[in-house]
Structure formats: structure tokens, C-alpha cells
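The complex is shown incomplete by one protein chain, all other protein chains being positioned as in the whole.
After this line comes subunit A, so read on.
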Amino acid sequence: MFAWRLLLRECKTGDVLTLLVALVLSVATVTGIGLFVDRLQQSFEVQSANLLGADRSVRRDDPIPTEWINQAQSEGLETAQTASFSSMVFSDQGLQLAQLRAVSSNYPLRGEFLVDQQMFGTGVSTKDAPASGEIWLSSRLASLLGAGISDKVRVGEVSLLVTKFLVRDPGSATSAFAIAPRAVMNQEDLAATQIIIPGARVRYAFLYAGEVENLERFDNSLRPMLGEGERIRTPIERGERVGNTVNRAESFLLLAGTLAVVMSGVAMALASSRYVKRHLTQFAVMKTMGATPKKLSSLMAIQITAIVLFGIIIGSGLGLLVQALIADLLSSLMNAELPSPSWSKLWLGAATAIISTLAFCAPLLARLVSVPPLTVLQPAAALPMRSTSLLLFGLVGMYGLMIIYAGGWQLPSILMVGLAVVTALVFVVGWGMFALSRKLSKQSTTGWQVGLAALHRRLVSNLFQLLVFTLIIMLSLILIGVQSNLVRDWQAQVPENTPNHYLFNAQATQVEDIKQYTQENGLATSDWFPMVRGRVIKINGEDVEALYPNRRDEPEIAERELNLTWADQIGEGSALLEGDFSAQGISIEQQAAIEANVGIGDELTISIGGLEYTLPITSIRSVDWQSMQPNFYLILPKTVLSNYQANYVSSVFLDQTNAADFYRFMSNYPTVSMLNIGELLKQVQDIIAQLANALKIVLSFILGAGALVLVASVRSTLDERLQEGALLRTLGATKQIVRQALLVEFGALGLFAGVIGAAGAEMALVGLQHFVFEMEIAFHLSLWLIGPIAGWGIVTIIGVFASRAVLKVPPIRLLRSI
């Protein structure tokens, strides 16, 4: 077919290749980042699944129906079960009420137990559940019972062998305050205990794991069978502790990908415009030979379809390679393997190719088809490129692409507003600057003046070039700004000495002793908070049960018994949002207030130890739940809570050098509970480090792509500059003058682009920080330095390097070759 033959012939020269390269770059960037983000998301899900012990769990008060298990297994899913209950545990030396969990042999389906052979040890991982006949006791339970490894303890009617000390089981990681002396045993021994009798308070959990499609299919068939108050829990909600961090990282990667889409769009538009410029006469010549517009349109359509197809195939392949490379780099840094990418995400790259072609390429190429044949005799007859409408077309396409990519309108809209403002700035400021440069270069005798004069002489093309430079610099600065903000925030979240052990159930007298020990040994602790249990029973005088007949809808503060405290000061990591913290009323956490639909002046009735207290809400606080400090939904006046005997809670940071001594010291206070969250904290720190690395890699990748677009942009106007340089040399200008003129022209373009780009980035960052990342708005002075300096330096280097032919090649050869 003629269209194919022509395309193949064209491929031998550069123009089709330039277009193909831009397309491949777009597809590869979007596919690469899309797949990588997908793998990271999957990896977070896996990590969160480790905290859940499975991919899904359903908790209920009745035993798990066999039907559920059979159906899940027939869907190819693995299943496990647990039963949690309170019971007395007996040893030779005593008895203790404990929280027990009987698990099936294949529990956990995801994640691991942390166990130790030493009491109060830090633990090693194991995937195996306790075997039948064995029991693992938490160190605290063991110390209360006076039991050690190889001792026997009795649960109900069955005697079990203590084989390990339990440090953490997957299901317990996020339920810090529900902690009691705990033990894990095998489910096979449950019946023999004879504890589970009708009416016994047992919480059963059904856990399952497997392939995503199977999970989804089973979820759908399970949902109608669930009873009231039962729901399918997924890893993401379970892993909320790291949720915010992960969400922000995802937003960043999404932002990076979206910016990559914009850069790709710019690259496509540049390549298309170069293609069109170089093919105008060719199309006119073909028209003189009798090629009708219809024929040329179909020729073009076939060729573009072929280019898009090749672009998608090669770009997707390259994208796969790129994401594998990024993942590999990350794995070697993190010592962890990422899950395989989801192939279904490949469509993103294909969609980018098609939409970019339609938005950036097709309108330009359509103009090519409508070029008047008279152009062959009178080049001025060529259609003027209506730049504004093309720009609008491209922007609409870009917006559409960003919406598809980001899966929402907020991020694209902020960026689009930023882009629109910057475009306007470029045209207004750029025009003003270039006009000024003309005034400064009245007599073009030195290189400086020639360079400045060139800025104004090629006003339109320089304004577009300035726009491209500015956009790329702005996008890069946005990413640099967000990345540094995120990493700084994360590092601040989990600083070096973040407490890694919670201490609770301490009595006032014990608090003094422990405080003394921690002070003498220089251990970092948080404040001690008194804790009294209470339940919200009325909101503004109305019973909670009447307000929420369906228990599922109950706000968290009314759903269960809460830990209440009093405090003179608002405390570290919290901030007063509204009201007066010192007033004699309730201080409520912001999200809890929103959920319960209450505000300042509303009244809550709280039942504490059988007495009811009705108090107004007098302040609303924000709480940083990730601070690892003890935090509370409700803070009550001391006058109310001081009537009750309070348990105190605090947190302490222990490391290898002082943990063992502290554990030994604490064994003097067996009633004080201690929860080691070091492992969990390490997990959070690992995720943060992993994310910071991922961000860095993606950032460098995007900056690299940005530099390539800059090169492409310089090349797009190179012919014009080479021609002018060659003419200047022919007219006797020294190399020095030509070089200086190029340095001045590119330097000025880079500098202006840097300044406007920094302004645009700062503006977009305000929106992004507020709406997308929900961070405090900070200004970035460094961007105002990096922008202009990098803009000036990089654009000058690229420009002068690309134009070096003017200085090296004899002018006549240059003039002939253009």
C-alpha cells in the first residue's frame, strides 16, 4: 500500500522518527510510572495485609458457617479462622484473666507472628501458628502466671505446653489499647477446653486471601450473606496507621505521572509542529500532482495510525523496562521485592498515545492536509498557524488526559489553573521583557546587543519557546517542592527517638517509681496521662441508641467504651482549632466531632462507673494520630475524672542498650502493661524510607524527561537560529559575537523561564499542599533560586551546545543544509 511505502521511506529520514520518539517517550513515561505506582500500591496493600493477617477478614459473634469456607475455597482462596475470647489461664503458681486467640494451623495467611524464647524479648518472625497442644503466652501473661518455656498451663479443661513468648500476632498490631495479657493457641484444642458454650462471648474472625479477581468475586457473593454489623475488612482500612503517609506518596506519584503526561504533551506538540513545518511544501507538491485533500487525509490517517500503533507497542515495552528498572533500583535500596505489575494498567499508555495524538498532533496535521497548493510558488501562501486555537486544543486534551490519569478532577484542575496563569504570565511578562530588550539593543554591534535584539525579532517563536521552557521548569520545581515537603514531613513524623513502647494500666504510685527510673536512666518518655473508661450515651440529651437505630451508623465515640483523660495543656502533636481548652467542658478531637455531627456548645452525656455526666463541648482539637503519643478523642475536666481511680498511660523510647534493663525493672510491676510497638514503628519507618526513595527515583526520572523536552524544544527552532547565525557569519560577524549573541538569547530565555516557572510552581504548590496533600502551606524560597539559576544554566548549555554548528561549520554549508 502506498501509505505504508511512503511511511517506510519517511522513516529512513528523521522527521517521522522524531514524532515516533516523542510518542514513545509519552507512552513509556506514562506506562513506566503508571505500572510502578501500581506496584507500589500493591506493595502497600501487601504490607497492610500483613497487619490484617489476610487479604480480607470478617468478624462476627457466631461461628463461621461452613458454607462460607467451602465457597471461598471453591473460588481458589485460602481461608483461616480465629476465635478470640477472654478466659482464666491457670498455672502451677497462679491464675490470670487473659485474652486468648485460637487460630487455625494456617493462620496467618499474610504477615507473621513475632515470638521469642526469652521473656520480654524483642522477637523473631515466624509464619507458623502454634501446633495443637501448644500455647504462646505474652511475656506479661507469663510473668503474671510465673510460667516459662516448657511449663504447662491450663485453659478450661485442656492443658497446653508453653513453647514461645508472644511478642506480636498480626491481628494485634493496630489495637494498642485493647491489649490485655494475651495468649495464642491452636483452634484444634478449642473444643477440648469446653469454654465455648452457648452464650459465651467469643469473637470469630473469618480470614481469606488469594488473587484479586477471586477475592472480588467472593466478596460479592459473601456480602449478601453477612449479618447486621458484619462487614468485610480490607487491608487498607486496617493499615490506617501508615495510611496518610502512603496516601500522600500515592498523590505525589500520581502528580508526577500527571506532570509526565503534560511534559509528554509538550514533547508531542513540539515534534508535530516540527513535522508540519518540514512537510508543508511536500504536501503542497503532492497536491500539484493531483493528490486530493481526501486522498491526503486518508494517507495521513493511515500513517498516523501506524505511528500510534508502533508508538504504543515500543513505548509500552520501554515503559515496562523503565518500571522494572525503577523497581529494581528500589528493591536493591530496600532489600524488598515489589509485586508484579498489573498488566491491565498498560491501557493508560495506549490512551495517552491516542489522546496526545488527537490533541497535539491531529490539529496540526489537519492543517498540513489543508495547505494550499499555491505554497509551491508562493511560500507566503502557507496557512498561518493559529497558535491560540492550537494551544487551547492542546490544553483541553491535556486536561482530559490528566483527569483520566489522576482519576479525579482536583489535581488536574489545580495544575490547569497553574498552567493557564503561567501561560498568561509568559505572554505578558515575556512580551514586556522582549520589548525592553529591543530598546536596549538599538545598535546591534556587540554580541550582547545582537542577542537581545534576537529576542524581540523572533517574538512569537521566542514567546512559545519561553512558554515551553517555563512549563518544564515549573513542573520540575513543583515536583522538587512537593518531594522535599513530603520527605521533611515524614521525617518529622517519626523522629529518631519516637517512643516505641506504650506503658499502661499504671497506678498513680507506680507512675512515680517508673518516672524516677526513666529520669535516672535518661529514657525519653512522653507525659503520663490518667485514663478512665467511660461511654458516651447521649448526644444533646438524646439516647445514642435512638439517634442511631442501626448500630453500623454509630459514630466512633458512641460505638464503644472510650479512654477518657484530663490535661492542663493541650499536649504535643495536638492543636486547638476552636473554643477554649481551659474551660470546664469537653475537648473533642476534630474528626470525632465531624463524625458525631457535634460542635462547640453541644452536650454529651457520658457514663463513667455507673454515673452520668452531661457536659458541653468547649473546644475542638486536631490530633496527630501518627505521633505515637497517647492520644484521646475526649478530654474531660479534672473535676469530673479525679473522683475515679485512674490508670496512667505513657510511652517510652527503648533501644538495644537499655531495653533488657527496663524490661527487668518493669517485671517488678507486673500489673503495668507494656506494648512493644517497635516492630510496627520500624514498619512505618521502612515504608517511609521506601517511599522517599521511590519519590527520589521518580523525580529524577521526570527531571530527565523534562531535560529531553527542553532539548527537543531548542531543536525545534534550531533551523531558524542556525540560519541567522550563518548569515551573521557571512556578513563578517566574528565567532565571538555569534557565540555571545547565542549565550545572551538562550541565557535570557532560560532566566525568564526560571523566574516565571518558580512563580508558577509556588502558586501551584499552595493549591497542591492545601487541597491534595492536606499539608500546612509553606513557601519555598529555594525554588526561587533553583528556578532561575537552573533555567539559565541548563537552557544556555543545551542551546549553545545544539547551535555549535554555527561556530564550527563554514556558513555556506550551513545555509545549504537548512
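By our rule, a contact is a pair of C-beta atoms (placed from the backbone, for glycine too) under 8 Å apart; a residue touches a chain by one contact, two chains touch by 3 or more; residues count from 1.
One rule holds for everything that comes next: contacts and distances are computed from a predicted model.
This figure omits one chain of the complex; the name its UniProt record holds, of "CoA transferase", "MetA-pathway of phenol degradation", "Putative ABC transport system ATP-binding protein" or "Response regulator", is "Putative ABC transport system ATP-binding protein".
Touch with the chain omitted from the figure is made, among A:Thr292, A:Gln584 or A:Asn597, by A:Thr292. Between the chain not shown and the residues A:Leu374, A:Ile404, A:Ile537 or A:Leu807, the one that touches is A:Leu374. Subunit A meets the missing chain through residues 2, 5-6, 9-10, 12-13, 15-16, 281-282, 285-295, 372-374, 376-378, 381, 817.
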